[in-house]
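Worksheet: one structure, shown below.
Note that one protein chain is taken out, while the other chains of the complex remain in position.
Here is chain A:
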Amino acid sequence: MRYVMFVCDNDSVGVPMEDADPAAWVREMDGRGVRLQGARLRPGSDATTVRVRGDEVLLSDGPFAETKEQIGGFDLIECDNLDEAIEIASKHPSARFGWVEVRPLWEE
């Protein structure tokens, strides 16, 4: 099954760079062949939110949800089941400081 991991951080918490570095995790999961794709995202301050209401395109600065916690990146993984997905997610350094949401892809 394929899952997307939303890797979430809390902006206000200062975490030492080396502890938050997911490079080792990426190497391990690429090596296991379970990580198909992934990327780090620019911070929420660089985001633009788009809504269309009627004929009007409404833009606003920043992420739609006004929270301090933001999606810092995502990974697309492929593994046997939720237990394996949880094991993979729990090894991501951000799980220790923020959290990781694991969401299955809509597949028929």
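Here are some notes:
By definition in this document, a residue touches a chain if its C-beta (ideal position, glycine included) is under 8 Å from a C-beta of that chain, and two chains touch if they have at least 3 such contacts; residues count from 1.
Please note the rule applied: contacts and distances are computed from a predicted model.
Of the candidates "ABC transporter substrate-binding protein", "Sn-glycerol 3-phosphate transport system permease protein", "BNR repeat-containing protein" or "RNA polymerase sigma factor", the chain left out of this view carries the UniProt protein name "RNA polymerase sigma factor".
Of the options A:Val4, A:Ala85 or A:Val100, the residue whose C-beta touches the omitted chain is A:Ala85. If you put the missing chain back, the residues of chain A touching it would be 1, 3, 80-83, 85-86, 104.
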